[in-house]
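Below: one structure in structure tokens.
Here the complex is missing a single protein chain, while all its other protein chains stay put.
Labels A, B and C are assigned to the chains in the order they are written; within every chain, residues are numbered from 1.
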Amino acid sequence: MLQEMMTVVAQKRLAPKIYEMRLTGNLVKEMKQPDQFLHILIPRSDLLLRRPISLAEIIPEKKECIIIYRIEGEGTAALADLKAGDQLDVMGPLGNGFQVEAVQTGQTAYIVGGGIGVPPLYELSKQLVKKGVKVKHFFGFASKEVIFYEAAFKQLGEVTIATDDGSYGIHGHVGHLLDQVAETAPDVLYACGSKGLLLAVESRYEGQNAYFSLEARMACGMGACYACVCHKKSDPTGNESLKVCDEGPVFKVGEVVL
Amino acid sequence: MLQEMMTVVAQKRLAPKIYEMRLTGNLVKEMKQPDQFLHILIPRSDLLLRRPISLAEIIPEKKECIIIYRIEGEGTAALADLKAGDQLDVMGPLGNGFQVEAVQTGQTAYIVGGGIGVPPLYELSKQLVKKGVKVKHFFGFASKEVIFYEAAFKQLGEVTIATDDGSYGIHGHVGHLLDQVAETAPDVLYACGSKGLLLAVESRYEGQNAYFSLEARMACGMGACYACVCHKKSDPTGNESLKVCDEGPVFKVGEVVL
Amino acid sequence: MNRLAVNLPGLALKNPIMPASGCFGFGEEYAKYFDLNQLGAIMIKAATLEPRFGNPTPRVAETPSGMLNAIGLQNPGIDEIMQVKLPKLGAYDVPIIANVAGSTEADYVAVCERISQSKHVAAIELNVSCPNVKHGGIAFGTDPDVAFTLTEAVKKVSKVPIYVKLSPNVTDIVPIAKAVEAGGADGITMINTLLGMRIDLKSRKPILANQTGGLSGPAIKPIAIRLIHQVSRAVEIPIIGMGGVYTVDDVLEMYLAGASAVAVGTANFTDPWVCPKLIDALPNRMDELGMTTLETLIKEVKAGR
Partner (left out) sequence: MNRLAVNLPGLALKNPIMPASGCFGFGEEYAKYFDLNQLGAIMIKAATLEPRFGNPTPRVAETPSGMLNAIGLQNPGIDEIMQVKLPKLGAYDVPIIANVAGSTEADYVAVCERISQSKHVAAIELNVSCPNVKHGGIAFGTDPDVAFTLTEAVKKVSKVPIYVKLSPNVTDIVPIAKAVEAGGADGITMINTLLGMRIDLKSRKPILANQTGGLSGPAIKPIAIRLIHQVSRAVEIPIIGMGGVYTVDDVLEMYLAGASAVAVGTANFTDPWVCPKLIDALPNRMDELGMTTLETLIKEVKAGR
């Protein structure tokens, strides 16, 4: 099963424009890997394209999953209008997410996120901790106001936060944070966030055991339309491509051209 | 006030595909005349044009009104999905409805309706009876199955029904009914229904004190776009027109070309 | 300073929002809904030399995020428009743009000459793009040479600036835009509707009595944006943009494409108050997007080309 009318269990505003939605349905059984995404049909008949939103948490015992999203445009605004009991047409889980296999029990993982790239890192961190991996979180946010899930991440491991405006934690972006705080090379690094964040990660960790998650405008979400491609770094012809939706969204740092 | 987010109080299926919707709002204060219509924005963002639906009953003391509609296409189907408590964007009341002033206390009115043309005749009949006019109803329906409000009309006056398939009442259409049952010329006649019904009425009552209500595909509903025009019978040039939305929907029989 | 003010040939607009021709009648009906003085301008229904009943009904049909119309230029003719309709609009302090249609060059010239003499008319919109009548001018809007000649001819007789309304139903709009500019047009309005059809499944016939009709509404907005973007790079004269505008974001997207003012058609039918609402909402949205005045925005867009 790859599509279902899931039911909204609860919806909560976490910060200005940022919402947490809890969904239930049989599709939850299929959800395994952190940073796989749901391809969500917005309940507005003039909006044809589904919206990709990452899984923030999978709770198989309750047949529930959580997504966290920020209102960016009409689609996410319509999602924020939904109430408990409403139905939502969901395809998924789609994509290749973060592989917890990339690190061993007892090793240390750096988890690097920025803004609305942070949500999928929660399920990742949970799975790593469960595996016995030591996790350290390095997060960048625009300001104190839009920080979410700090307490939840603290339960899993150390959390260091930077804000662009200095209103909380270290003043600056995640790059600064990594330079100042992340003294040693980690056993593995996972990152998700803006292009700036991914570039900062790439410049520091290319060639290492490091993975990041990309965003792309999508249509099909399942590999058929070639909307979401990126160039392969290793390809001299420039003709080969990787598709973010089904070959990603997670790639090894250095595998693709940002 | 000419537009309001009205609230659905209740929705009831009267017959296959035929629904009664009860709405409440301040707009009810403006509703006076039978067969004025509401111009309803369908709560589906890909449908831009409002739908004209006649008032079937005005209940000022409860700040409520009733509309009765048949599912014809996407818009009316979406209306049928609404539940008590839902909001509906309503413009109106619009148009020139039936004038109860066309008949005097103590006189007799024939009320002629067919199928989904019957609803506005209910408010008309109520107002006539209140005025002390004797009402006789002549209704045509496709079959027994889709008859509605018979008991309610019977409370107001005599009801004679014809069905196309003979499954109830007289076998045939309203024209037959008028020929067979309506022996004498009434003091006034009001009609609403399909084009066939209107033609039947025209052929029998043109030049008399008779009025009918027209349908037309509309855009603005308030006289500006000229979508809903019909020709004037009295105009030899063929250039003059009457607009169903604001000069109608009710015209004197013989005033317009059907 | 009024940050919404825009100055175009013949049109000192207090704000850039105006109802599009054919979607607002001659204003009388909407005057019952709001004070017309709020509007930047009004584009009135097409005027022809003789009265026209227009096409048979049904004249409108619905399509996904759009509508088809085949009104067929119904209007009471220039005499009644000059004597009755325009004087009524004269009561408002709003520039009136008269939409002129015809089936021959002589028609256009005659109507433009007379209507431009009305003290209530600030500018003319030359409708060479109506897809709904056999000789409704669309031939004038699809051939650059014909468009040039017509523009030149009406410019000679008109006492007010001429805005030529372009059709999107062409392989390449740029030569046509350049031709009307060369013919002396003071501005361009665009886009008129795209030719479309809907067929009823039960009757198996087109829903519109005229068979085809003009497609308008949000469905065509991306086509309008593309065409305005193209034309604004090819000509110097200003563009009044239209096609599917429903929201304040749509208005500003038209500006970013290259428009200097914006007309609103179909949206009036969904919400008769849409024009005053857009005017009210513009300043806030401009603040959010760091846009100071519309005149500045126009300059910035031009500089960014």
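Simple rule for what comes next: a contact is a pair of C-beta atoms (placed from the backbone, for glycine too) under 8 Å apart; a residue touches a chain by one contact, two chains touch by 3 or more.
All values reported here derive from a predicted model rather than from experimental measurement.
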Omitted chain touches shown chains A, B, C
For the chain that's not shown, point to the residue among C:A31, C:I223 or C:A281 touching it.
C:I223
Of C:A31, C:L195 or C:A209, which one is in contact with the hidden chain?
C:L195
Missing-chain contacts mapped onto chain A
2-3, 41, 45-50, 91, 216-231, 237-241, 246
For chain C, enumerate the residues touching the unshown chain of the complex.
63-66, 68, 142, 169-171, 194-199, 201-202, 204, 206, 211-212, 215, 217-223, 225-226, 229, 244, 249, 252-253, 256-257, 289, 300-301, 304
Hidden partner chain, residues of chain B it touches:
46
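Keep in mind that, in the parts below, only the chains that are shown with their structure count from here on.
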Most remote chain w.r.t. Chain B, using mean C-alpha positions, is A
Distance from the CA centroid of chain A to that of chain B, rounded to the nearest Å?
56
Between chain B and chain C, what's the gap in Å when you average each chain's C-alpha atoms?
36
Multi-chain contacts in chain B: which residues touch at least two other chains?
45-47
Junction residues of chain C, two or more chains touched:
64-65, 218
